[in-house]
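Subset of chains shown; positions unchanged.
Chain lettering (A, B and C) follows the sequence in which the chains are written, and residue indices restart at 1 in each chain.
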Amino acid sequence: MLLDTGVLDREQAEPILRGLSELLADLESGALTVEGPDEDVHSWIERQLIEAVGDAGRRLHTARSRNDQTATALRLWVRAEIEGLLAHLVMVQRQRLEQAGEHLETFLPGYTHLQRGQPVSLAHHLLAWVWALDADARRLQRAWDAAGQSPLGAGALAATPHPIDPWHSARLLGFEAPYDNSLWAVADRDYVVETSFSCALLMVHLSRWAEEVILWTSSEFGFAELDDSVAKGSSLMPQKKNPEPAEILRGKSGRAIGDLTAHLVQLKGLPLTYNSDLQEDKEALFDAVDTAAGALRVSLPLAAGLRYRPERMAAALEGSYVTATDLADLLVERGVPFRVAHERAGAMVRVCEQKGVELWELDEAELREHCPELEAGDRDALRPEASVRRRKTWNGPAPEAVAAQLVRATEAVDRVEAWLEARQPPPIVHAFGAGELLAERIPGSEAD
Amino acid sequence: MLLDTGVLDREQAEPILRGLSELLADLESGALTVEGPDEDVHSWIERQLIEAVGDAGRRLHTARSRNDQTATALRLWVRAEIEGLLAHLVMVQRQRLEQAGEHLETFLPGYTHLQRGQPVSLAHHLLAWVWALDADARRLQRAWDAAGQSPLGAGALAATPHPIDPWHSARLLGFEAPYDNSLWAVADRDYVVETSFSCALLMVHLSRWAEEVILWTSSEFGFAELDDSVAKGSSLMPQKKNPEPAEILRGKSGRAIGDLTAHLVQLKGLPLTYNSDLQEDKEALFDAVDTAAGALRVSLPLAAGLRYRPERMAAALEGSYVTATDLADLLVERGVPFRVAHERAGAMVRVCEQKGVELWELDEAELREHCPELEAGDRDALRPEASVRRRKTWNGPAPEAVAAQLVRATEAVDRVEAWLEARQPPPIVHAFGAGELLAERIPGSEAD
Amino acid sequence: MLLDTGVLDREQAEPILRGLSELLADLESGALTVEGPDEDVHSWIERQLIEAVGDAGRRLHTARSRNDQTATALRLWVRAEIEGLLAHLVMVQRQRLEQAGEHLETFLPGYTHLQRGQPVSLAHHLLAWVWALDADARRLQRAWDAAGQSPLGAGALAATPHPIDPWHSARLLGFEAPYDNSLWAVADRDYVVETSFSCALLMVHLSRWAEEVILWTSSEFGFAELDDSVAKGSSLMPQKKNPEPAEILRGKSGRAIGDLTAHLVQLKGLPLTYNSDLQEDKEALFDAVDTAAGALRVSLPLAAGLRYRPERMAAALEGSYVTATDLADLLVERGVPFRVAHERAGAMVRVCEQKGVELWELDEAELREHCPELEAGDRDALRPEASVRRRKTWNGPAPEAVAAQLVRATEAVDRVEAWLEARQPPPIVHAFGAGELLAERIPGSEAD
């Protein structure tokens, strides 16, 4: 950019570009490692460059400052990390989609208040988490967007008198635009907070799923068994299989929320522009991103290690009158006002309790005595499976509805993946990585 | 919707629609108030309706549940509140824009580390906050988007066997789409968390501005004086003028962060689907929104009551060598490598310190002795005002650059305002409010 | 105090004391209510006093400021509220003690990782919560201690030239001592933070208990049933009994944590001494205390409404080999090194799994084939009940050990209650309440 705008001429810029290219090559080959007495990596680069190309390197820092440099570096890091998080998130979603495809007709109770409510399918249940993660994906993409403003050109706080082109710098680094205001460019950490917020809510979602894994693998629920590869034994109790990965995952949500709190506290009450408090954002940000990335990674083998037990799920559909609502809805279909139907269904549940039978085991005659609107065969509609099959509206659990939902969920995941695949390394990386753009820019430099 | 899909026929639906319309009219006229032994407002409405239109009212609850109803009501509330917040936010931005327009040539030091850094203009400084608020506006709009999925049709958790049309319900309420999955529809509170997050970060931004108001109105800074209308006296110290509104505003950021924490904690570890913990989200959400709305409201008279004192700002440009960077940049323009220029500027500062003069007061000859690259007249470029005028890049503080920035900032605010103006009440509100759509829907109903 | 130190003479003080006494009497009788245009209650009192006793009232404010007054008032409030919290907490503990006394021989699995671990008694389980609450009681008492420093005499921030006696003021208000430093006296809010911290950790404890209530009343666990008085029905699913009070209690832990966060954020970065940010501590403090008080109150009927189901608990002791550890320990008693014994117990569990029998149902011969160290009759020691009865160390679950623990727990609760009973209203309250101390202090005042 300094060359293109004429702030540096070819003679001044060429050794810098060549020197930086060689520095990068040496770092990538391992011939060089970042170490030394320098205050930070930016000072280290400048020192290395000067050692390599001499006085020309002393022009490197022209029209910039550590305040805009560190803010730029952190943005590039955030964008790369978010892309990594999304790649893992998509893998988790794909795994759920696949499992859902296998369980369109595996039925279990849906719960509210941890009480059995109505029958649904396992596929429907698994897809709920896909949609939760889809919302996380969109939040992460917005944090990525938030990191897309380039602070370069803001200098220490007040821009520069040199005739630079911040739009050009932005484009070279893959940013969408430069900041409009140099003061806010160095004071703003919204993209950091948005990233840790996205991680915190993602972790909260995962903690909810983890809670279910813990519940489902308990003896009491027994909806799933954990493969030995992800269950841990006890040092004292030889019979136990503990869902430790799920518990740790649940516990880690605390850390992500703590990291978000840290960021908000750090920013509270800071006057413009840069204050060194902002330096402290890194630890919490790294921890938030690592926590989220690790949680997504660990959830893959954990989910793979869950062996669902459809027979236990089916058993749980009995004994709790989970189709009482269906009886009410059936009466509504037969013309009974809902509120009346609801009361009648409640009465029938009490009858069943006294007799110790399921709703669908009631004597047909007795059923129609209480509910004369019912027709022959209606009793079978009270079986859990029939109940699920009847609820085939847009977002309902009937196999055909869930099959359609599965297509939509797959499309949603495809969209995120397509977005990820469309990511290109910023032009400048291309340049320094391959030397092409560099060569094109500096005629004759390939002669070296 | 129940009528349009045929779940209820005209005869069944008509009394409900008429009854609800009358109920609304009575509420609006004050003839009726919401009170009674009912569990919640939804039960109250049903009871009122049954009292008004008889048995027909018992069909009101067809194909829905309190779980999807309360989730729907909260979403409508969130959207309306966010629109209110944005309307206030835009007013705050407009106020800053206006003040900025008056202070393109009012110069003061920009600070890093609360140390005087480089000269900027007050307009540039004020616009920094406009951009901060612009980011808040976008976050609020996204929370508004997040609240735009309709949970109707999800029932208690597992949808409904009735052939309803969730897309139709969604549209009538102004939502963009229904949920794809009934379980997630009743379990999801992301829109609540996103709203309180938006409020928390907005409050953090305002706390930063408040900190500056407190600093600037201190005797030590003196960059502004508070009008008596917003300053508070002391019960013991008769001479004091305390910036209480700014302090309270700063303190309230704690509350907004606490509300966000509350939401994240409440969701942590909750299994699918609805759990009554979610009921507790309301207090914290109401508090977060009220806190943000109040803060925006109070910041208007507070900012209006700030009387800037350009003479104190100008005085602060002296004595701290705030143009030392300009000297370095000037040397760079004259061909000196930046790192060398930077060291030379540091040396000149030490010379000035010894002599007790400003950089622009140095003897020209002495200046050029140390910096032979300088040309005649260069010394004047070291005056603070000259320094600002020279930094005219895209996001810089020079008056002409800030004038252009002001145009862009105004456009950004215009965009939010245009979005707000494009908001329409959802069709159903229109219907019940005016009776028109209702009349159109039920031929003959106007005869009643 | 002003009278006793001679800052005011009898003639000046007497109308103030009499006026304040009458003001209090009027407030208590309802003849007077606090309302008006005054900035706060302190200004209101001063105005009322001046209206009642004339110019003498203008001396009320001598040697004090609103900064030390509000800090004093809040401390008195905190102490009274903590006493109220402790009174409720003791009631909750007593309830648990009583239930424990009834269930020394009700056995159920103790859980780790939500997996059945080893058999314990319900009494043992209930007492765990008594000890948790005992720790909360001690934390609340320490917050009460922290509120026991009197800020009076600190004035606005810098004390007073009048020859007052801060120790005397402190004692009159029941405080232990005055602050040593006037600046810290008005800047310190540690007692507020300690109070909200105590409430937050108390709420976290209650959230853990609430989670157990929710688990235990699920169909899957079934360890308890909720009485209709505390269970809530469903608007859609007529068969459901939801543990709403427990869920809300669990959700409210988020609010208490949020309040603590709010306090810490508000204090962060505040320079000495008083800043109006501190004014904002009240909302969060009131909410924290109300939340904790409400949670304790609601937990009484909730616990009373839990009907334990010993038969379900007993059933849960089967099928999970919860006495495998006992087998290991038995082998240790017979001389086998623990690590070897542990491995052997694991092997026996696998044998049982293959045979589909419990450990205590194994053929004696087969058992001794694998474990030759065992003696005749040892097999019966593997029954859950026998297992509990054998673990009678200091903190173990054997009925005789728990009976002793129950005595200790009762003593711990007694200690808190004795402390509460030893609380006396501060002398000054006594004085104004009864008029006695006042009469004694001002000869002749009873003539009025």
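Going forward, a residue touches a chain if its C-beta (ideal position, glycine included) is under 8 Å from a C-beta of that chain, and two chains touch if they have at least 3 such contacts.
Note that the structure is a prediction, hence the values are computed from the model and not measured.
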item: Subunit count for the whole complex, all chains sharing one sequence, 3 displayed; value: 4
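One rule holds in what follows: only the chains that are shown with their structure count from here on.
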item: Same-residue or different-residue interface between subunit B and subunit C, half as cut-off; value: same
item: Geometric centre distance via CA averages, subunit B-subunit A, whole Å; value: 25
item: Centre-to-centre distance between subunit C and subunit A (centres being mean Cα positions), rounded to whole Å; value: 38
item: Subunit B and subunit C, separation of their C-alpha mean positions in angstrom; value: 38
item: Per-residue overlap in subunit A, given as positions that touch at least 2 other chains; value: 112-114, 117-118, 215, 261, 264-265, 268-269, 325, 342
item: Residues on subunit C engaged by subunit A in the complex (per definition of touch); value: 112-118, 214-215, 218-221, 234-244, 247, 261, 264-265, 268-269, 316, 319-322, 324-325, 328, 342-343, 345-346, 349
item: Subunit A residues within the subunit B interface of the complex; value: 46, 50, 55-63, 67, 110-114, 117-120, 124-125, 127-129, 131-132, 135, 139, 142, 146, 153-167, 178-188, 190, 193-194, 197, 200-201, 204, 207-208, 210-212, 215, 250, 253-254, 257, 260-261, 264-265, 267-276, 325-326, 329-330, 332-333, 337-340, 342, 387-388, 390-397, 401, 405, 408-409
item: Subunit B-facing residues of subunit C, complex; value: 42-43, 61, 65-67, 155-156, 232, 234-237, 242, 244, 247-248, 250-255, 257-266, 275-281, 283-284
